[in-house]
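Complex shown without one protein chain; remaining protein chains in place.
Here the chain labels run A, B and C in written order, and each chain numbers its own residues starting at 1.
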Amino acid sequence: MDEQAAGRHADDREHAAMRLLREEAATIVKTVPGPVASVSLRLGECALKISWAAPAAEAVPAGQIVQTAQPAQPVEAAPDPSLVEVTAPLVGTFYMAPEPGAPPFVEVGDRVSEGQTIGIVEAMKLMNPVKADRAGQVAEVAVADAEPVEYGQVLVRIRVDGP
Amino acid sequence: MDEQAAGRHADDREHAAMRLLREEAATIVKTVPGPVASVSLRLGECALKISWAAPAAEAVPAGQIVQTAQPAQPVEAAPDPSLVEVTAPLVGTFYMAPEPGAPPFVEVGDRVSEGQTIGIVEAMKLMNPVKADRAGQVAEVAVADAEPVEYGQVLVRIRVDGP
Amino acid sequence: MSFRKILIANRGEIALRVARTCREMGIPTVAVYSTADRDARFAAYADEAVHIGPAQARRSYLYAPAVIEAALQTGADAIHPGYGFLSEDADFARICADNGITFIGPRPEVMDCVGDKARVRSLMAEAGLPVLPGSDGAVASLSDAEQVAARIGYPVIVKAAAGGGGRGIEVARDRAELKDVYRRTTAFARQVFGNGEVYLERYIPVARHVEVQLLGDEHGTVLHLGERDCSLQRRNQKLVEEAPSPVLPDGVRAALGEYAVAGARHVGYTGAGTMEFLVDAAGRATFMEINARIQVEHPVTEMLTGVDIVREQIRVAAGEPLSFTQDQVELAGAAIECRVNAEDPDAGFRPTPGRLAVFRPPGGPGVRVDSGFSQGDMVPPTYDSLIAKLVVWAPTRAEAIARADRALAEFAVEGAGVATTIPLLRRLLAQPEFAEGRHTTRFVEEFLSREAGLRAG
Partner (left out) sequence: MSFRKILIANRGEIALRVARTCREMGIPTVAVYSTADRDARFAAYADEAVHIGPAQARRSYLYAPAVIEAALQTGADAIHPGYGFLSEDADFARICADNGITFIGPRPEVMDCVGDKARVRSLMAEAGLPVLPGSDGAVASLSDAEQVAARIGYPVIVKAAAGGGGRGIEVARDRAELKDVYRRTTAFARQVFGNGEVYLERYIPVARHVEVQLLGDEHGTVLHLGERDCSLQRRNQKLVEEAPSPVLPDGVRAALGEYAVAGARHVGYTGAGTMEFLVDAAGRATFMEINARIQVEHPVTEMLTGVDIVREQIRVAAGEPLSFTQDQVELAGAAIECRVNAEDPDAGFRPTPGRLAVFRPPGGPGVRVDSGFSQGDMVPPTYDSLIAKLVVWAPTRAEAIARADRALAEFAVEGAGVATTIPLLRRLLAQPEFAEGRHTTRFVEEFLSREAGLRAG
């Protein structure tokens, strides 16, 4: 590979990396509300920093995401990647057990297999079983029995089995 | 490859990288709403920083672009510090000469002393002489004779004597 | 009595519109929102907000169980459905009743009846309203349709009985066309409305679309708030609505009001609704359909009469009488609504969702803006493209047109990839056909092809 081609290649790589950063920035900016105060990208070790302006006393979406090179790790609100959420598929009432007095479908510490029912969301007198997407161990039951839940609300967190 | 050519080559690469950053900046600025307060680019390891006029910030979105590559060059046309402007003290009509047919108060190339009349602004039939604040040489007469002028409009530019 | 809490089963500007009146009445509100609307202004505006489903309307705004559950969870004792979505769904109204929730709209039986466009046509003829020659109810088959067409004469218009909003409608110029049109409309109606029934009417090619605003209460009062002229439309989608109609002879205006009230009484209509008429070149009006909900363009009538139609809807649903009589209704001046859509008229009216980097609505005298957005908001690609309704009022129609143009010029909407109908609206308002009130429902299409011709030429 001659020098010129190498230079072009490096340019292309920089180009691609920069595009990646920019797309990341655009995605983050779109998903977090509020006026952006600053964006900074760096190519060196791959960095990206976005600050939002705080228009008011409201909780500031302090969406700061920093990616630093090799094993890119999101720093902010780094949700444990081994924890997956099982969310409510619709608005309704969450039940931990198939019927009053019966033992709960799952409890913290239980192992669950993929497709196993972890609870029920009742809407309009219809019982909608909620199933685990992944196998693992129940780390948290986030909603109390017979509580109203919204669409997308986290019901249970499962620590999935390692790779 | 001789040294000069190598230097030029490096310059070209820097140039390209800088163009890349500039283009990135332009793209990001377009995708995020709000007035940009500052943009800074760096070549070292390729950095780019954009700030939006924070709601809190009082600063006018002064669209400041800072490039800190080796030969640091301000891109914005920096006004020549040796040129001072003489502006209209009020709205009216600018006259270059004390009366029709008379020779003009000043012409390009003339030397003027501090306090010397460089023209007249007529408002409501009152003749308001306009004086040079600084001594120097007339570099430009920016308004034609008998033209209407606004408050603050540049009438004459004077290249002031060096320090 | 009034309501303890009202759930607003809608989104965007109409959800905000309803919430505003609820606030003025001192009634707490619940918003329901889909994932696409989690940052929407209407959701933040309400006293409470419930996330009811993902972006797809079918699984959120159209999904009755989610809406009902949200009402039960929050203790709302009434649901305002806005327009579109569940607003004309009689089954939803029944489910509300089954759950002890007041549906703010007509009774379910009345919704059923006016929702069947073929049936309501017969009912209105019975009540003495003029209807176009056509089939008596839905046609049973193609040969039935051919017989009706032969009787009333071509061209005929074939309409889905369960349709509405200009969808499921086609014109057949002769028997050969009718065959195809019949097949297409029945298939479309079956697929989209779940009911393949169609009916036939004589087709009037050049006409005006005029609708009368109705209000009825449970104490036997039915009254009207005058008409709106919605002739400036493109492919049955309204762009500009105004009141009063600039072409209606006074006699016809009075007759339309009387027809509308008589027809509404005949079906026991309560709440707010609209009766649509077609007015031909000779000024003859014929009944078209009843819309059993608040209309997008209701602010035109509010500007002209000073009546808050949403307030009256809520009062009536709570069993209260209407707060005024027909004699007290005064129609003053002229009002015009312009629909500002995030669409690109130069690209076939393609929706242009995106973030509103600049959104500066106009102000000053005689201007009302209803919008679900503010600067910095995202217009999602998921729903309709209406971003604001600009409504103006002035003492005369000419002044109202000048005011609309002034306000449209002031209206700054900018964003990456966002185009709006504002420039087109200004050009349409500037046409002599509009100024003179000569435009029919076909005018926008004629104007657009005229413009395209100029560009090509």
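Here is the rule we use: contacts are C-beta pairs under 8 Å (C-beta built on N, C-alpha and C of every residue); 3 or more make two chains touch, one makes a residue touch a chain.
Only a predicted model underlies this, so the values are computations on that prediction, with no experimental measurement involved.
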| field | Contact with the hidden chain (one of C:P133, C:G363, C:P381 or C:P423) | value | C:G363
| If the missing chain were put back, which residues of chain B would it touch? | 34-35, 53-58, 60, 90-93, 123-124, 126, 148, 150-153
| remark: Logged for chain C, residues touching the omitted partner chain are 16-17, 20-21, 23-26, 45, 299, 302, 306-308, 330, 332-333, 360-361, 363-371, 374-375, 393-395, 399, 402-403, 406, 409-410
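One rule holds for everything that comes next: only the chains that are shown with their structure count from here on.
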| field | Centre-to-centre distance between chain B and chain A (centres being mean Cα positions), rounded to whole Å | value | 50
| field | Centroid distance [mean C-alpha coordinates] between chain C and chain A, Å | value | 40
| field | Averaged-CA centre spacing for the pair chain C and chain B, given as whole angstrom | value | 56
| task | Would you mind listing the residues of chain A that make contact with two or more other chains? | result | 35
| note | By the touch definition above, chain C meets two or more other chains at residues 355, 376
